[in-house]
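Every protein chain except one is present and positioned as in the full complex.
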Amino acid sequence: MMSTITLDRPTEQVTSKEASIAAQTVLELRNIEKSYDMKTLIIKDIDLQLKQGEFVSIIGPSGAGKSTLLRCINRMIEPSSGDIIFDGTNITQLSKSALRKQRTKIGMVFQHYNLVSRLTVFENVLHGRFGYKSTLQGILGLYTEEEKMLALSILEKLGMKDHVYKRCDQLSGGQKQRVGIARALVQQPKLLLCDEPIASLDPNSSKVIMDHLKEISQSMGITVLVNLHQVDVALKYSDRIIGLNRGSKLFDDLPKRLSQMDIRNIYGAEVDELIFE
Amino acid sequence: MEHTALLQGIHVKNGKIKTRTLTKATITVRAVIIFLTIFTLIGPFLLKYSTIDWPTAIFYTFDNLKMMFLQPAFNQITFGTAITQIVITLALAFLATILGAFVSFFLAISTAKNLAPASLSNAIIAFNSVIRAVPTVLWVLIFAIVAGLGAVAAVLGMMLHTMAYLTKAYAESFEEIEEGAIEALRASGASWWHIIFHCVLPQSASYLVSWTFLRFETNYGVAIAMGAAAAAGGIGFELFMSSSFYYDLHEVGMITYCALIVAIVLEVIALQIKKRLMTQ
Partner (left out) sequence: MTTTNFLRMKKWKMTGIIILLLAITYGSSMITDFDVMKGIKSIPGTIAWIATNLIPDAAAMENLPKVLSRLWETIILSVIASTTAAVCAFFFAIFGSKTTQINRILAFSTRLIASVFRNIPVVAWALVLVISFGHNVVTGYFALFISTFGTLVRMFMETIDEASADGVEALNATGATYFQMVFKGVLPDTMPQMLSWLFYMIETNIRSATLIGLLTGTGIGYLFDLHYKRLDYGTLGLITLSIIVVVIAIEFTSNKVRRMIL
């Protein structure tokens, strides 16, 4: 269904080269470090590679630096040192406007949904197209019919088509998060960064959201990187898990290789309350 | 085919898909903005201008502003006088605030919905909005007819607006007190005045103090204006004299700077207080 609507950014690699693309690296982090105060390192020397269509979770205790790391990737937070190579471009070197162009290819999903609450679902989703427009087109809300159809088709996929004209402050948490995901998808991204997308949701909505994210990575070939609090959720959905503790990467492997020992290392003393109840 | 299915339940107008449906709120906002825009565009043509020589006027304005802000100096009065007059202005503002606060307290306990009957409350609210509708300077001039121009008229005139403002602020603070706390005292047979002094007042004291100070800040500005426009004394009167009597813009500038510094100090304190109010 998605392929029926084509937009200005050509979807270069679709069917023919699928096999080779599966191994293609979308994002590479090299020696990323971050310090807010020039003294303590919040992120310590992180190396990371993400492949196309991969579903990767970052787990770790509160304050480990998960959100910071995620925001370093699209430079919402400026990393102190290191290189970010996204889609063949070194993002760390880019000027402001070039960075904006790159950001269109990186969708972001937030814990608190981050919607503009007085606008409709439709308008919020279309905000994802701003990176492709001139300032004036964006301000005047001039979207092409193709863009609107794309937004509608994504909303339908996420089961939100009945709510297109609702104001976002009238939605439930799970619905808001689906709008958040739709806004990210309308960007036609190669990478989706999700910062605790289910931390404010009840178990049922959480499952819906995680299922959608998994589906996105599998059928659309979008790489999904998710910060999670819940180890069990990470185990269930991920192709790969990354364990973060005090800014250091302690684990980076398949879910099945995550041992109790690893979990204890990642979470420290907290662990016993966390899963062994 | 696929498109038609997708467009089910979607508003399309002139071949364009609508991204929002009009609600009462959006229509109102648009109507208000359109009205204000049109009014602003045609408004200037409805005014009568006596002939203005624009280039000259603008040139003189900049010249005057330069004299005022870049070459401030005391000529008719001394720095000491300016300080004294500022203190007098502060004193006028203080008197209006404290007297207004005193009256407001009693009006507020008769206005707060959890303490007073609705009819009394509404009557006071209506009374206050009439009081507030009349500009302070008119109140001062009206009081001056009976009491003579000067401090008495100025303080009383300023007090009225203070009263209207603080009554509302105090009453809102009272209304935020938990119903349970008042209920408990009422159940124990406490009299109305007991409830006021042992529950309402202690619980809302910090709010009352904050609001009162915020109003004091406002009243300082009002007091300057009353000094200039209603001869109430203080720094405003000196401002009026040096500009309208001596045409001494250097001195106007100097006085403005003195008044400004005090105003900014008051504003900084008020902002701190407000921050504390918010986080409480």
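The first chain written gets the first letter, and so on, giving A and B; residue counts start at 1 in each chain.
Going forward, a residue touches a chain if its C-beta (ideal position, glycine included) is under 8 Å from a C-beta of that chain, and two chains touch if they have at least 3 such contacts.
Bear in mind that the values here come from a model prediction, so they are computed numbers and not experimental data.
Checked against the hidden chain, the listed residues B:Phe105, B:Phe143, B:Tyr170 or B:Tyr207 yield one contact partner: B:Phe143.
The missing chain, though absent from the display, is touched by one residue of B:Val12, B:Leu36, B:Ala73 or B:Ala123; that residue is B:Leu36. Which of A:Ser62, A:Ser95 or A:Thr135 touches the hidden chain is settled by the complete complex: it is A:Thr135. Note that of B:Ala151, B:Ala190 or B:Ile269, the residue touching the chain absent from this view is B:Ala151.
Touch with the hidden chain on the side of chain A covers residues 74, 76, 99-104, 106-108, 110, 112-119, 123, 127-128, 130-131, 133, 135, 138-139, 141, 180, 183-184, 187. Remark: the residues of chain B touching the chain excluded from display are 24-25, 28-29, 32-33, 36-37, 39-40, 43-44, 46-50, 52, 56-58, 60-61, 63-65, 68, 87-88, 91-92, 94-95, 98-99, 129-130, 132-138, 141-143, 145-147, 150-152, 155-156, 221, 224-225, 228-229, 233-234, 236, 239-240, 243-244, 247, 249, 252, 255-256, 259-260, 263-264, 267.
Definition applied: only the chains that are shown with their structure count from here on.
Chain A and chain B have centres, each the mean of its CA atoms, that are 47 Å apart. Here chain A touches chain B in the complex through residues 1, 4, 119-120, 122-123, 126, 141, 143, 145, 148-149, 152-153, 156, 161-162, 164-165, 167, going by the rule given at the top.
The part of chain B that touches chain A in the complex is made up of residues 2-3, 6-7, 9-11, 15-17, 19-21, 23.
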